[in-house]
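Shown here: the complex without one of its protein chains, the others still in place.
Chain IDs A and B follow the sequence of writing; residue 1 opens each chain.
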Amino acid sequence: MNTSSVILDQVTKSFNGHDVIKGVSLEVKKGELVVFVGPSGCGKSTLLRLIAGLETPTSGKIEIAGENVTYAHPSKRGVAMVFQSYALYPHMTVEDNIGFALRIKGMPRAEIKLKVRAVAETLQLGHLLHRLPKALSGGQRQRVAIGRAMVREPDVFLFDEPLSNLDASLRGQMRVEIAGLHARLGATSVYVTHDQVEAMTLADKIVVLNGGRIEQAGPPMELYRRPANLFVATFIGSPGMNILPVKLAGAERDRVTVTTAQGPITLPRVNARVVAGAEASLGLRPESLSLTTAGKGQLSGYVNLIERLGGETFAYVALKGFDAPPVIVRLDGEAELRIHDEVHLAIDGQRTHLFSADGLALGHAPDVKAAS
Amino acid sequence: MTMASANGWRRHLPLINAFIRYGVLIGVGFLMLYPLFWMIGGAFKNNHEIFASPGFIPSHPTMDGFTKGWKTSTEYTFATYLLNTMKIVIPKVILTVISSVIVAYGFARFAIPGRKLLFALLMATVLLPKSVLLIPQYLMFREFGWLDTYLPLYIPQAFAVEGFFVFLIIQFMRSLPVDMEEAAVMDGCNSFQVLTLIVCPVILPAIISVALFQFMWSMNDFLQPLIYLSSVEKYPVALALKMSIDVTEATSWNEILAMSVIALAPSLILFFVAQKYFVEGVTSGAVKG
Partner (left out) sequence: MSGASIYASRRAGSLYIAPFAIGFLLFTAFPFVASFILSLTDARLQDQLGDAHFIGWHNYAGMWGDATFRKSLGVTFFYVFVTVPLKLAFALLIAVVLNFKLRGIGLFRTAFYLPSILGGSVAIAVVWRFVFASDGLVNQFLHGAGFGGINWLGEPSTAMFSIILLRLWQFGSAMVVFLAGLKAIPEDLYEAADLDGASRLRQFWMITLPLLTPVLFFNFIMQIVQAFQEFNGPYIITGGGPMKSTYLLPLMIYEEAFKYFNLGYSSALSWVLFVIIALFTALAFWSQRFWVFYAQERDNKGGH
């Protein structure tokens, strides 16, 4: 019995000569919730539809639960899908909507009724079974869509941006519910979203897609702490990582020196292949910067803008001499600061990132127990 | 699960699907349009050939049918009848458009007393069988002294009697946000200026649809001219054509076909030029309503 539920092997997809998926290989292990995330047009929905069977790949192989399903009919792949628009049949009751697939299969009515009720109970829809979709709220419709997928007991659940049609507060609630559902059922799931917060909170593994290719795949914290390239570094994390243009000066076994507009900075770094004089990018997340006194910090600048959220504060600091947008610094909620203040920033060396001119990560910070 | 054998076949499904669809469409389409092809071809044939073969391409194309048919067997040429038709249709279309827009504006925007009832009556006129009104209308126009004139044919149109058109325009107007009109009022327009300067330009597609439909319906109208017109010199094309198949026994069918082609020509041309409006006119009434 293999432990992989979904295997994609060099899958490509072209529409009218235009390559949408450019050779994707990945594995989803049994019981994992994998999130496909990326900007609009990156191909994440197409990839999901390829797994669902609503599209066929131009080349490559797709396996689900050990069977080659590359050209199989969607209903014969052992998958169930929750659509972005829910795709509920408007003229059928909640009960009929959930039980539709079972009815097609020819299951006896009594059995269908039992299964539907069980699923409805789990999703707190029991009292809504006789309603039509038009009489339900957005959140209720979403749960019916999930119920319709659950009742089929598929090998793999597919979610196509299920939360994007909900308003912000409801989205947070439903995210928690989906996470809870996954924890309880332990069902293999592939989840597509453009929201990196959903990706970070729900995923066992994140696959970041860009222009039809995988930029990086791995557990959320690994993508957060060790982004493989600039794209992933700036995509994951909110507010995004600050990127500063620097030049590589030299490297030793466990550290790298870069020259910046404000002088040289030395960072702890392992396995970095450095070409002296080359352009590079220094990545600093808002939480890796802190306020310090003159002389003790590596960077200084003037406060441009202050965003106070109550529990934390984000300060936008224009660094002297740098040809870059202001860096965002995360501070305590009570931080005392005013616009035009001159500040000095200390860098937490363990939490820095370095990228070559091609955008690829140069080495990694030494300490981290790499999440695997 | 023996999927292997099914794999290759399923890829070609879209192709087979398209093939069958095209086949059906082309077959049915050809059958449907054949009478029209035959009519046009027959207009260019000489009389004998029409009855000789069902093919529609004339072996010796001739304009005979047209030249003789144009003269018609009456004392007037076909030109007279065409002109008469235009004398009826054009006022009809103009009056319909104007009255429909005005009445629709009232329904769509204003808080009129008894609005619901009046709207229900409007809808009722769409479904009402016109045959039940025929005789009293005739008697009424007789009292007015309007028999054998074109007046009974287009004067009623000034009163928005075609509920369908009013309905079409109301639906269109309802889908417009009121903001622009409010802005115009703040700029100093009265409601009529708002209607003509602001609303009409925006609902132009609906107006065009109404105009086109009324044009077509009026071109095809037969019963109304039949009961009101008695002088041949006033006959529109519809009556002239009917007359031509009544009058002679040994009919020159190629002439009749030729004149039929001419009779349909305005509608045909207009249809091809403005198809979009026809389709949208019909569907917006059905799907939104």
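By our rule, a residue touches a chain if its C-beta (ideal position, glycine included) is under 8 Å from a C-beta of that chain, and two chains touch if they have at least 3 such contacts.
All values reported here derive from a predicted model rather than from experimental measurement.
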Chains in view that touch the one left out, judged over the entire complex: A, B
Residue of A:A52, A:M150, A:L291 or A:L319 in touch with the missing chain, whole complex considered: A:A52
Among A:D167, A:D323 or A:D358, residue touching the chain not depicted: A:D167
Chain B residues that touch the omitted chain in the full complex: 17-18, 21-22, 24-25, 28-29, 32-33, 35-36, 38-39, 51, 53-54, 99, 102-103, 105-113, 118, 121-122, 125, 127-140, 156, 158-161, 166, 178, 181-182, 185, 191, 194, 216-217, 219-220, 222-223, 227, 237-239, 241-242, 244-245, 253, 256-257, 259-261, 263-264, 267-268, 271-272, 275, 278-279, 282-283, 286-287, 289
Positions on chain A contacted by the hidden chain, ascending: 52-54, 73-76, 79-81, 83-85, 87, 89-91, 100-101, 104-105, 134-140, 148, 152, 165-167, 169-170, 173
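Rule of thumb we're sticking to: only the chains that are shown with their structure count from here on.
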Distance between the centres, which are taken as Cα means, of chain B and chain A, whole angstrom: 58
